[in-house]
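Worksheet: the structure to be examined is printed underneath.
The complex appears here minus one protein chain, its other protein chains still in place.
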Amino acid sequence: MDRVEYMMKSLQKAFYHSSDLTVRQVDWHEGNTAILCFYASLVDAKEVQKVLDTIYARLDTAKPFWSETLITTLEKFSLPQAIERVCQGETIVILPDTGKMLTLTIVNEVRRNLEEPNNESILRGSHEGLIERVDTNLALIRRRVNNPALVVKSFTIGRQTKTKAYYLYMEGVIKPETLQEMEKRIETLHIDYFYSTGQLSDALEDSVLSPFPQLLSTEHPDRVVANLVEGKVVVMTDISPTAFIGPVTFFSFYQTPDDYNGRVVVGSFYKIVRLLSFITAVFLPAFYIAIISFHFEVLPLELSNQVKNDINDIPYRPLIEALILEIIMELIRESSIRLPQSVGQTIGIVGGLVIGDAIVSAGLVSNLMVIVVALTAISSYVVPSVELNSTIRMIRFPFMVLASLFGFLGIVVGVVILLIHLINLTSLKQPYFSPIIPFQPKAVIKIFLRWPFFKPTVQVTSFQSPKDEQAKNEDTP
Amino acid sequence: MNVSLTKAQFFLLLFIFQTGVVYIAFQTPLIIYSRNSSWLIFIVASVIHYGLLLFFERYHSYFYLNVFFRWVYQIYWLLLTAVFIAYMSYVLASWVLPQTPEWIVVVIIVALSLYANLSRPETAINIGVMLIPIIFLFVIFLMLAIPDLTWSNLFPIEWKNTKQIGAGLIHSIYAYFGIEMYLIYRPFLQKDLQVKGKPLLIYQLVIFVFYFISVLFTQMFFSVDEISLIPEPIMYILKSQEVTFVKRLDIFFVYIWLSWSIVTIMIFGLSFRILHFIKQKKHPTRSIIVYHILLAILPLFVIHFRSIEFIKNSLHYVFIFFTFLLPIVIIGWNKWRGKSVS
Partner (left out) sequence: MYRKELMIVMAVLLLAGCWDERLYKNSSVVTLVGIEGYVGAYRGYYAYPTTAAQETEIIEAEGISPREVRTKANLKVEQTLDLSELSTILVSDQTAREPIYDLLDIYFRNPQNPISIKMAITEGDVKPFVDLTKNIASSAGGYYQRFIESSEDNTYFPKIDLQAVGSMLFDQTIDIALPYFQLSEDKKHAVASGLALFSGPTYTGTVLSPAQSLMMLLLMNQNSKAARMSYLWKNDGKVNPITVDVLKVKRKWTVNEELRTIDMAYTIEVEVEEFANDHLYKKEIFQDVQQMIEEKVQAEFEDVLRILQNQKSDTLGIGRHIRAYHPKMFKGDWHAEFASLLLKPKVQVKIIRTGVLR
């Protein structure tokens, strides 16, 4: 068996005789043979043929750099190197007599169009969305920041899958400790098979068990850029359109590009509405349960008569009543996500109108409870971020249980625990609940109002208060 | 302990624990003892308090606590916090939760404080921020009582009876207790910040106006003889107010007051930590847990009417000793020795 055939065998073996692997013997310059090796599924064969033709033509002219073009290069052959190249979608031509290999980077472009992300639709502003290809994504971002200070660093995730990933930051804006922390976490990633972005966010987050997301995920390139200039790190992978942004604060989940694309006053108004929706989404059912089972004396007389008529014949305790409706609500939500869009609307009507109406006439729950749960559901969907929105819908359940145990006392206990948790929480070792902690009166106002000029707010890096000159003439609380 | 405070944080901290537990109740003893002239006496008490603040600001560097005094203050705070928890539990039981066993409420309060104090010190420092809007609500809803006020209750001013004035001044201390914390937290203020002058005056004015409104309202809302029957006058004023959407404001405000008081308890816990961990200790969490276990047990002995009354009638002497006399003595002694906090 000659050398070429032996090499072909060992290549086949290294790729476990995969059917989409092409290993072929071709004629090369001056009667030599070469081995062509690529994954047919990853490579655009026509293009490869064209490039190879060019190379053949050059070979005869005996130019010294015959092999070097934008997409081809010549390097020393080694089997592991070759395997890696092929796995990344490159085509290699092994020249056994010189012990070198020619690599051609012609990847078959499997990509979808740039579409507006469904889960983050906005009214005004850029409608481009990130896609599952990192080079396209980087192009989208580079196009917005024409500055070398935008640094892109690459790394691979998954010791077996070797997925490409990048982290981006603005040099000069980012605080070194932020960058160090992110780099440290990326270094200590221990994932063998990487296939979903959830694995990445779990590994990068500070406390995985907290219900609150500590990394902002977005598919909007303009949102990515807005966060980059605030001094944050962005992590993107080649397999998902989601970009993770950190460190973030609780309140950044409540911002949307719409606030800054719209008018100042209007933007501020909707920002306040959105923040208030947090209160209704989390506390309204608990509040209602506490009132009708502990403190109904707070209701004024006229209202009290209505409530009394409504709830008098309900067989269940208020907590059970609320749980029934909340679970129906979540069921409708889940089913409408899983079904195709055309059927989804039908489910909405069946769930909302038919069940809602029937369950009241059947006397299982009261009209008021339906109103309360519906209001809660609407308010919870106001949050622009998908992660926080599911968190909010989940944390109202403990509040409901506490309210049914102790009434308002339970709610107070829940609120204090929630606050302490939020204050303790960190995102990349930086305070999550800033500017409440450390307390900065002027920054607190900015949470509620969209400031007329767009000056990036600086991420607070430490739990201790910054020593800025502004603090000097601060008024007392 | 490595903490640094801005002015806003520092004064917020002082404000929260000075007003915390006592805000709904300190008016009663004041008005019982100084009757129609209590508002004037309260102004005098506030001026004295401001003077004390100025004194503390000037000489705070001499407030060096040796091991003995550290323990004295730690024990004093422990007992004081226990008494406060007992009082909170008593108020809750009499206003809203008559059936719930007291120990449950005590355990809940202590558990919340424990959670806060096992976290970073910044947690207890900053959690008071969330109270600012609801404290504003407190005052706004008090304003609803304005049409029911009797202005002539403010007169006549009797300014001759020195015994009455003295008693009134002594009982005003319920409002201004705990100012010794100024000395405890003052060293943690960021080095280059100026507190002297305007910031201190603004703080004194804010806390004075906040208290003074409550004193005026109580005095004008109730007749002088009625007040002796009403231990929590602010709650009572809120109870008699009705707004279109809520019939009983007091129920909400009992809970607002409760969360406010819980934060006060947390800050006391923080002060304990600061004194206890000046020197590095081996088991930091263990001491905090022991402190809280004691807090959960001690109040259970005093949650009934007689002991609460006894404590209410004698606590001001304790306050005078620990808030005014002892700090002044310590400062004076250290100044004489020339020893100061580095």
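Per-chain residue numbering starts at 1, and chain names A and B are given in the order in which the chains are listed.
To be clear about the criterion, a residue touches a chain if its C-beta (ideal position, glycine included) is under 8 Å from a C-beta of that chain, and two chains touch if they have at least 3 such contacts.
All of these numbers come straight from a predicted model, not from anything done at the bench.
J.: Check the options A:96, A:241, A:384 or A:407 and report the residue that touches the missing chain.
T.: A:407
J.: Considering the whole complex, which of B:222, B:291 or B:322 touches the chain not shown?
T.: The one listed residue touching the chain not shown is B:222.
J.: With respect to the chain omitted from the figure, which of B:119, B:164, B:240 or B:287 is a touching residue?
T.: B:240
J.: Of the residues B:43, B:132 or B:154, which one touches the chain left out of the display?
T.: In the full complex, the listed residue that touches the missing chain is B:154.
J.: For chain B, enumerate the residues touching the unshown chain of the complex.
T.: Considering the whole complex, chain B reaches the absent chain at 36, 94-101, 104, 148, 150, 152-156, 158, 221-226, 229, 236, 239-242, 247-248, 250.
J.: By the contact definition given up top, give the residues of chain A that touch the hidden chain.
T.: That gives, for chain A, the contact residues 292-294, 296-297, 299, 301-302, 304-305, 307-309, 311-314, 317-318, 401, 404-407.
Please note the rule applied: only the chains that are shown with their structure count from here on.
J.: Please work out the Cα centroid separation of chain A and chain B, and write it as a whole number of Å.
T.: That pair's centroid distance is 46 Å.
J.: Report the residues of chain B in contact with chain A in the complex, numbered from low to high.
T.: 2-9, 11-12, 15, 92, 96-97, 100, 105, 108, 112, 115-116, 119-120, 122-123, 125-127, 129-130, 132, 190, 192-194, 199, 202-203, 206, 242, 244-248, 251-252, 255, 258-259, 262
J.: Mind pulling up the chain A residues that touch chain B in the complex?
T.: Against chain B, the touching part of chain A is residues 295, 297-301, 304, 406-409, 411-413, 415-417, 419-420, 423-424, 436-441, 444, 463-465, 467, 471-472, 474-477.
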